[in-house]
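With one protein chain removed, the remaining protein chains of the complex are shown where they sit.
Going in written order, the chains are labelled A and B, and every chain counts its residues from 1.
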Amino acid sequence: MNKLKAAFLGKNKNRSICVGVVLLAYIIIEVLMYTGSLKSLFINLLVPVTSYIIVALALNLVVGVSGELSLGHAGFMSIGAFTGVIVANVTATFIPNDVLRLIVAIIIGAIVAAIFGFLISIPVLKLQGDYLAIVTLAFGQIIKSLINNTFLGYDASGFHFSFITNKVQLASGGKMLINGPIGATATDRISTFTMAVVVLVLTLLIIFNFMNSKYGRSVMATRDDRIAAQSVGINIVKTKTIAFVLSAGIAGAAGVLYGLNFSTLVPAKFDFNQSILILVYVVLGGLGNMLGTIISTAILVLLPELLRFLADYRMLIYAIVLIIIMIVTNNPTINNIIKKVFKKNRTEGDHNDV
Amino acid sequence: MSNERLILKTDNLGIDFGGLTAVNNFNIEMKVNEIYGLIGPNGAGKTTIFNLLTKVYNPTRGQIYLDGQDITNESTVAVNKLGISRTFQNIRLFKEMTVIDNVKVGLEYSQKYSLLEAVLHLPSCHKAELAIDEMAHSLLRVFDLDEFADAKAKNLPYGKQRKLEIARALATSPKLLLLDEPAAGMNPYETKELMETIKIVREKFSVSILLIEHDMKLVMGICEKITVLNFGQVLATGTPDEIKNNPEVIAAYLGSDEEQEG
Partner (left out) sequence: MDFLSYLITGLGLGSVYAIIALGYTMVYGIAKMLNFAHGDVIMVGAYAAFFMVGKFNMPAIVAILVSVLVCTLLGVLIERLAYKPLREASSLSVLITAIGVSYFLQNGAQILWGTDTKIFPTLIDFGNISLFNGALQISVLTLVTILVCVVIMIVLTAFINKTKTGKAMRACSEDKATSQLMGINVNTTISVTFAIGSGLAAIASVLLCSTYPAVNPTLGSMPGIKAFTAAVFGGIGSIPGAFVGGLLLGILETLAKAYISSQMSDAIVFLVLIIVLLIRPTGLLGKKISEKV
C-alpha cells in the first residue's frame, strides 16, 4: 500500500498520471472494441496514433527536455520501420509466433535507430541553435534518400543488396525487403494495439525515470543555462548525446510498430513534412510536458479523421485551428489570466527585477 | 614568500580581446581558507578574471595554479572537477528546474550509476537518489531554503536566488569558491545576513572564498585580504586597513571616509 502511495508523491506523480491515463484509455478502447462500438476507421488508427505518440514523446525528450530543435526525427522513425520490416521478414520462418517476432523487431529496430542517433549526434551536437536544427533536417533528408535508393532482397542464400539501380536477383521463394522508392510491400501486419500500448507505457517509464535521474537533471540544466552547467562540472556534449540517442532509439521503436502495421510502406512517407508534424504535436502539448504530448498527439492525429465530413476543407480548417491556437496561447492578456488562476509555486514576493 | 599552502596563485595572468587588453599582469596569492576580496570600479576586469580562473576564457598569457597544480590549460568542466566553483554576476540558475534540483545538479559527481540503472530505476539508482536527496536537503537547510525545495528556481525572490546559487556552487565540494557580487541588490539587513552566511560557509565547508563586491561594508567586514583592480591591472594588494588608507585606491575608487559609509 505504501508503495502505491509513493507512486503518487512528488516527481512520481506525473509518471503515474501519464501511465494511468494511458492504461485507462486502453481499457476503455478494448471494451468498446469488444462490444463492437468502435468504427473500423478508428480501429485502424489505433496503432498509428500510438506510434505517433511514442515518437512525439521521443522528440519531446530532445526539444523539450534537452532544448534542441530537431527537424529530422521522422528519419529515426523510418530507420526503425524498415529495420522492423527486414527483421520481421527474415525471422518469419524461425520465429513463427507473431508477438515474439514483433518484440524482436522492436528491440533490434530501436537499437539500430539508436546507433544511427549516436553517429548523427557526433556532428549535430558540435553546433548550436538554428544551425543544429538545419543539420538534423539535412540528416532526415539524407536518410530518406538513402532508403529510397536501397534495393534489398532476401532469399535462401541470404541478403542481396544494390544501391541506386535495382540489380537484385532473387531465387524463387525470395522476397524483396526494400524495393527502392516503392519501399516495403507484402509485409505481415503483426503490430497490435496491445503491443503498441505496452511500448508506450515502457516509453513513459523510461522517459520519466530518465528525467528524475541525474542524467535527466544534467540535460535540463544544460538546456536552462549552458555556461552555469559547465561551471558545476557537466559535460555538455556527453549529456546531450545521451538524450539524443535515447530519443532516437525510442523513435525507432515507434517506427517498428508503425512499419509493421501496414502491408506497404514507402520511404517518402518519412519526409520533412512528417518531422514537422511531430514537432507540432510536441509544441502544442507543451515542451517537456509528457501528458500534454500524449493528449495533443492523439487529438491532432485523430482530428483530420474526425473532420472528414468537411471533405476538402478539413486540412484548411486544421491549419486555421493550428494558427488560432498558437496565437491564443501566446497572447499576453490570456497568459496573465491563466497565471492569476493557477497561482501555485509562488513564494512570497516575486521581484525578479534584477 | 611564505611556505604556506596557496589555494590560488596566478603568474602575470592576462587576456586580450582583439586589440583590447582587458586584463594584464594579474598576480594573486591566496592562502587556504582565506576570504579574499577583489574590488575595483565597473569595467576594471573583475568578472573577466573570474572567467579566466574558471576557463570560460582562455588567457592570452600567464599561468593559474590551483592548490599548486597548473590549471591554465584545463577546460571549465575540468577546473570544476579540480575544485573551483562559482556564482555569476547576473544570476545563472537553472530557471525551469526546482530549487532542490538546482542543488542536485551539483551533487551528480558524488553518486555514480549507469544510464541503464537510471531508466529502469533499479535499486542501485534508487539508493543513490535517496543519498543525493538527503545531501541536497541538508545543503538547502544551511541556507534556509529547504522550505522552498520544490518551488521553481525562477519563482524565488531575488535574495534567495543568490543564496541558491551559492548552495549550488558548494554542492560540488569545491576547494575554492568564487562569488561574483553576491550582495548585489540586497538591502543592508540581507547584506549583514550574507556576511554571516559566508563566514559560516567557510567554516562548515572548509572552503577558500574569493569574492567580487562593491559593497564596502561587506568587503571590509569579512575579507582578510583585498586586491584592488583598475583598468585590468592590479592597483594595490593588502589588508582591509592598508587598502582603506591607500591614497591611490582612494583616488581611483573608494573616495574619502564619509563616502565609504554607503
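As a convention for this text, contacts are C-beta pairs under 8 Å (C-beta built on N, C-alpha and C of every residue); 3 or more make two chains touch, one makes a residue touch a chain.
Worth saying up front: this structure is predicted, and the values here are computed from it rather than measured.
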Given A:K126, A:K167, A:R189 or A:K238, the correct residue touching the omitted chain is A:K126
Would you mind spotting which of A:T50, A:N89, A:S121 or A:N148 touches the chain that isn't drawn?
A:N148
Per the touch definition above, residue among B:Y36, B:F88 or B:Y253 touching the missing chain:
B:F88
Please give every residue of chain B in contact with the chain that is not shown.
47, 51, 56, 88
Could you pull out which residues of chain A are in touch with the chain that's been left out?
63, 69, 123, 126-128, 130-131, 134-135, 137-139, 141-142, 145-146, 148-149, 164, 227, 272-273, 276, 279-280, 283-284, 287, 312-313, 315-316, 318-320, 322-323, 326-327, 329-332
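We adopt the following convention: only the chains that are shown with their structure count from here on.
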Per the touch rule above, chain B residues touching chain A in the complex are 54, 56, 76-77, 80-81, 85-86, 88, 90-97, 101-102, 104-106, 108-109, 111, 113, 115, 118-121, 125, 128-129, 132, 148, 150-152, 154-158, 160, 168-169, 171-172, 185
Within their complex, state which residues of chain A touch chain B.
10, 205-206, 209-210, 212-218, 220-221, 223-225, 227-235, 242, 246, 288, 345-354
